[in-house]
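Working notes for the structure below.
A single protein chain has been omitted; all remaining protein chains appear in their positions.
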Amino acid sequence: MSRESVINWIVLAGLVAVPLWAHLSDEPFTITLATRAVILALAAVGLNIALGIGGLVSLGHAAFFGIGGYTMGILAHHAQTYTPVMEWPLLIEGTKSMPVIWGLSILFSALAAFLIGLLSLRTSGVYFIMITLAFGQMFYYFAISWAEYGGEDGLSIYVRNGFPGVNTLVPIQFYGLCLVALLIVLGFNAALARAPFGLALGAARQVPARVRAVGLDPYRLQLLAFTLSGAITGLAGALFADLNRFVSPTMFSWQLSGELIVFIIIGGVARLFGPVIGAVLFVVLEHWLGGLSDYWHIYLGLMLLGIVLFGRGGVIGMVAGRERSHD
Amino acid sequence: MTLIKTLMAGTAMAMALAGAAAAEVKVGMITTLSGGGAGLGIDVRDGFMLAVEMSGRDDLEVVIEDDQRKPDIAVQLADKMVQSEKVDVLTGIIWSNLAMAVVPSVTAQGKFYLSPNAGPSALAGRGCHENYFNVAWQNDSLHEGGGAYANEAGYTNSFILAPNYPAGQDALTGYKRTYEGDLAGEIYTKLGQTDYAAEIAQIRASGADSVYFFLPGGMGISFLKQYADSGVDIPVIGPAFSFDQGILQAVGDAALGVRNTSQWSKDLDNAANVAFVAAFQEKYDRLPSLYASQGYDTANLLISAMEMADVSDPDAFRAALKAANFDSTRGEFTFGPNNHPIHTIYVREVIKEGDVLTNKIVGPALVAHSDVYSVDCKM
Partner (left out) sequence: MDLILLAEQILNGLQFGIMLFLMAAGLTLIFGVMGLINLAHGSLYMIGAFCAAAVAGWTGSFTLGLIAALAGAAAAGALIELVVIRRLYDKDHLDQVLATFALILIASEGTRWVFGSFPLFLDIPEALSGPVMLPGGIQYPLYRLALIGAGLGVAAGLFLLIARTRIGIQIRAGENDREMIAALGVDIDRLYTFVFALGAALAGLAGALVGAIQSVQVGMGEPVLILAFVVIVIGGIGSIKGALVGALLVGLTDTLGKIALPGLFGLFLDPAQATQVGSALASMAIYVLMAMVLIWRPTGLYGVRA
């Protein structure tokens, strides 16, 4: 077993053991923090398909996170006020069922990712970073002005949505759901990276000419990767909305897109568990440093700088060595 | 592990001397202490802690956390306050969008929430709750005061503007509710906008006889400076937020002489306010702001309830809060049926005391004012 997979197993064990311990010792807030970390990890795992394997640095993934969140918010809002989402041309009612909401979140964010990708992938490099940022900002300003769904105030959902057979109001059970979602997606990612599609996508990043030479279209490969990536981040957005029982335009903010990238780099680019380690570390740091000083952003900034300048390959890269570097 | 300020005014020895330890009340304060809007949160915290200190109580513990002005962080902190700190009362939130994210869930969990600043209309009307008390104002109140003042001053053609977000839309609705004249124009600007040249050009061309604006924080500073420099001399009215002690020095002389509406002013002549202004300056070496007065009132309301009832008996404690049996810095203060204040909205004018810009009271705009949403409140 490689050192990287040892680390992966340790992280996995921690994700199961720590919340269980918190549950037994009646520390529900630790479970809430763990849930937050797992959901943010899921969002970053989604981004990692585009960024890690495909080399597409998207600074607009908050758009998909927000679309997932708002899909949940709007459906649950209509369900809790007993009003239909629309009456014409066909009657659509709100819902509080997680499986339905998840499906629709994935669908809508995939659709948005497809459309944004269709346009953005015509560019590359810095231009790609900036055009994705621009699309993110468009959604942000749209959400702020969308008075019908709370505008900047956002939407509060008073009771967490339901999942058949699970009491989602119990922190540990909701955590379990989120963890299962993360594990399924991680499994999917692992399979994807080894599948012909993943290999071709990686090749499209490194030597597009050769990919073309064997008859594949890099643009199509990247568009598919971007769509998948957006869909997963959208699912994370729906879960995040359910964790907070609240959605607001800050889910679309460019800082959030930046933080998702931060998770991946802290953990290690193109590593399966990179985003997971990054998100967990970030949530722990945010909680711990925030308690130490009002000016904790300074320490966070210094720490990030240290990782970029001296810790090539993120945490996994430092511990496991550079067996799979990203460049 | 956390930024805990445990205020034990009495030492352990004093506790022992007192014999029976009083039942503790634990307060969770979630407010903005870092990033752009930190000034408001710091003032609320300082005002609140000043009142706690002045009361000399040893049975009141306050846990303070920074929400960074992010709704998801605020929700997470509220979960922490309820789940692991096991607080009895929450307070501190500055922004309406954060209040909307936190208040419904904490009051549903049986905690008390005392709002020292935000008063979104949803929480005053259909979304009101018996455990939610607003000690500041309903969001529309100061704007309704602005409209009333415009009538009194004889303005009949106002130009109004606010950022395009719910509090901005509420602000203009509030103004129009009391204002009886015509509108020369109505503009929604971008949230966070810093350049108002285009809007000022429209004001100049509109033929208005007065301008009402709601642009909190840096937006208001930018607008006022640019307006003063534009040569447009149509009188301006605004709510106190853009003329408060914290930002007035940054606006500079551009604000001089502007009439603004507020439920509080540092020269309000009542014993509680005189004591507050003196003690605040003594302790923090700066003039208190609107937000500091609201934090101070919030703490005194809580302390007055603690004197009348035990927090372990929620019904009695709720009744004690509702009685509002404390000396407010704004003078007369009672709660309406939706637990929002009934109080006087004043008109103030920006003046210079030596080198320092500050406000003086001109007169009341609306007396014993309550909000229109209370009819929708069923509790």
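Here the chain labels run A and B in written order, and each chain numbers its own residues starting at 1.
We adopt the following convention: a residue touches a chain if its C-beta (ideal position, glycine included) is under 8 Å from a C-beta of that chain, and two chains touch if they have at least 3 such contacts.
A quick note: this is a predicted structure, and the numbers were derived from the prediction, not measured.
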| item | value |
| --- | --- |
| Per the touch definition above, residue among A:Val6, A:Val100, A:Ala191 or A:Val308 touching the missing chain | A:Val308 |
| Residue of B:Asn164, B:Thr178 or B:Asn273 in touch with the missing chain, whole complex considered | B:Asn164 |
| Touch criterion as defined above, residue of B:Ile187, B:Val211, B:Val258 or B:Ala305 at the omitted chain | B:Ile187 |
| Contact set of subunit A toward the excluded chain (per top definition) | 51, 57, 59, 119-120, 122-127, 129-131, 133-135, 137-138, 141-142, 144-147, 254, 258, 261-262, 265, 269, 295-298, 300-305, 307-309, 327 |
| Positions on subunit B contacted by the hidden chain, ascending | 34-36, 38-39, 42, 164, 169, 186-192, 194-195, 197-199, 201-202, 204-205, 217-219, 221-222, 225-226, 229-231, 246-247, 249-254 |
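In the analysis below, only the chains that are shown with their structure count from here on.
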| item | value |
| --- | --- |
| Centre distance in Å when subunit A and subunit B are each reduced to the mean of their C-alpha atoms | 36 |
| Contact footprint of subunit A on subunit B as seen in their complex | 1-3, 33-35, 65-66, 70-72, 75-76, 79-80, 83-84, 96-97, 100-101, 104-105, 108, 120, 122, 164-167, 169, 190-191 |
| Subunit B-facing residues of subunit A, complex | 27-30, 32-33, 36, 141, 144-145, 147, 150-154, 156, 158, 171, 240, 244-246, 248, 250-251, 288, 290-292, 294-297 |
